[in-house]
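Shown below is the structure under consideration.
A single protein chain has been removed from this complex, and every other one stays in its place.
Order of writing sets the labels: A and B. Residues in every chain begin at 1.
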Amino acid sequence: MATSEQTEKLSIQQMIEEQRGKKAKKRIEKSIPIILFLIASISVLTTFGIVFTLIFETIEFFQRVPFLDFIFGKEWLPFSNKEPLFGILPLIAGTLKVTAIAVVVAVPFGLASAVYLSEYASDNTRRIIKPILEVLAGVPTIVYGFFALTFVTPLLQQFIPDLKIFNALSPGIVVGIMILPMIASLSEDAMTSVPNSIRDGALALGATKLEVAVKVVLPAALSGIMASIVLAVSRAIGETMIVSLAGGSTPRFDLDMTDSIQTMTAYIVQVSTGDAGFGTTIYYSIYAVGFTLFLFTLLMNWLAHAISKRFREEY
Amino acid sequence: MVQVNLNKPQLKETTDSNQNVNMNNIVYDTKQLNLWYGNHHALKNIDLAIKENEVTAIIGPSGCGKSTYIKTLNRMVELVPSVKTSGQIIYRDRNIFDSDYNVEELRTRVGMVFQKPNPFPKSIFDNIAYGPRIHGIKNKKTLDEIVEKSLRGAAIWDEVKDRLHENAYGLSGGQQQRICIARALAIEPDVILMDEPTSALDPISTLKVEELVQELKENYSIIIVTHNMQQAARISDKTAFFLNGEVIEFDQTDTIFSTPSDKRTEDYISGRFG
Partner (left out) sequence: MRHIDHKNVVKRMGSRMILNKTFKAIFFMATLFALLSLAILFYRIVSQGIGFISIDFFTNFGSRIPENAGIVAALVGSLWMMAVIAPVSLILGVGSAIYLEEYAKKNKLNDFIRMNIANLAGVPSVVFGLLGLTIFVRALALGNSILAAGFTMSLLILPVIIVASQEAIRAVPKELREASYGMGATKWQTISKVVLPSAIPGILTGGILALSRAIGETAPLVVIGIPVIIQFLPDNLLSQFTALPMQIFDWAKRPQEAFQSVAAAGIIVLMMFLLIMNSIAVVIRNKFQKRY
């Protein structure tokens, strides 16, 4: 009896032992992490690719256009036959106009939605509204651009008769609508992560929900909220299709919101859809503009990162 | 293909019959084991010799190192980064900390059952067949036999035989834990480590698992960490009492619970702390 027990107990182990020699298990275990590391490096390569592409072509651009003329020039006239001018300030002005309007629209509405969702809304309401915000965030920008051009601009023209077909206001508002869900959902996350015990403490003292939201939750979630706004600004700066369709292609260095503008992104699109040949100054100029744009968004992302890093240390 | 013998004989006198395997019956011999989580000295100079085909219970208050110790026996503790060890654990004549010791092989010989039932989100069959499959056993008939035998061994065959291909998450907590035991049995381990296997179960399921442990000890060496002193008293042959990372006392369970030699053991047993 004892021996039968012995053999039986060992049989599966024996089978396992037999299989052990056959398998190339060890080689797999060794090679998998290397393969996966190589895959993970692709994202680093992508960043390097972006940075080097931009830098090399921008250097090429600066061989033709003086650096100072580029960053301080107040006129952007690349297509001029007599004397092309590559002063980027008008493009930056266009970008900032649209971004400023977008922020004016998105921050109040986004924050109000976030407060409503995190402090007032019932679970059911939240379950309905949050997916709708997700849909809003998932609408392709080309669709928003079309909406700005064919609906928002004509609508605004009813109130502002001077408004041109292409202007800063309409794409600004629509970019605002586009980044609104981002501010709402990231700020809401920041607010919901404020511990309930803090809320309860204030409520137990007889504070209304409004007072809790404004005096307790908002300050506690402030850095998260700031980070969400900065990220949204970064998104607005890099937004391309809305401004291409509804902003126009007239770079101008002023504060006029009603007239045609051009943003950095829209310029890149304008050149790409035109027929500027490879190797021309205009061709290289899109890289210089792209590089400027990249630096702007990089700065914003780092800022958001720095802010939210402080936020994590708070609790 | 090697045939699996399904007619498991009901043995009563295994301790005697196995004596030829190892002269002194020691399956796990721990010598001067120390373990640190970073700077935290979690196990201090542990010396324990665990015998074959016995149930060895490890008791002690939370944080005393009992879970850490049992996880060291199959080197699962190394899943936590920043773990350092010194000393030796001799399993079947070899130190498991030897640099060329194959940890997968060790875990193939030593099964483990965890605190919370943790079946895979797969069918009952696939759960049980997981071990044999990863070790290269693919034959469908062999797997069928192994699954049935393991489920019988874990005393749950009758409850699940008609729904082997349903998800294991449909079972109750107690059933899930017995599935996990069956899963460990499927590779016919030499030793079964149980880390508070009943802590997440209701009293009736707990009783079933305890009865199962009693049956399993006929064929396996079992080391069980438990929070519950009555459980240790009910099911174990030997009991080790851990406190602050040290073994305070290790003896026959009867002795520990009736005439402990250390004051601290007595305090713990009589419920004065922990």
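Throughout what follows, a contact is a pair of C-beta atoms (placed from the backbone, for glycine too) under 8 Å apart; a residue touches a chain by one contact, two chains touch by 3 or more.
What you see is a predicted model; the values in this text were computed from it and never measured.
Contact with the chain not shown here comes from a single listed residue; of A:I59, A:V139 or A:L255, that residue is A:V139. The residue from B:A49, B:I134, B:A155 or B:L207 that touches the chain not shown here is B:I134. Interface residues of subunit A facing the missing partner chain: 25, 28-29, 32-33, 35-37, 39-44, 46-47, 49-50, 53-54, 57, 108-109, 112-113, 115-117, 120-121, 129, 132-133, 135-136, 138-147, 149-151, 177, 180-181, 184, 206, 208-211, 231, 234, 237-241, 244-245, 265, 268-269, 272-273, 278, 286-287, 290, 293-294, 297-298, 300-302, 304-305. Residues of subunit B in touch with the missing chain: 74, 76, 79, 81, 104-109, 111-112, 114, 116, 118-122, 130-131, 134-135, 167, 169, 180, 183-184, 187.
As a convention for this text, only the chains that are shown with their structure count from here on.
Centroids built from CA atoms put subunit B at 52 Å from subunit A. Contact residues on subunit B toward subunit A in their complex (touch as defined above): 1-5, 8-9, 11, 14, 17-18, 105, 108-109, 132, 135-137, 142, 146, 186-188, 190, 219.
Remark: subunit A residues 1-2, 4-5, 7-16, 18-20, 22-23 touch subunit B in the complex.
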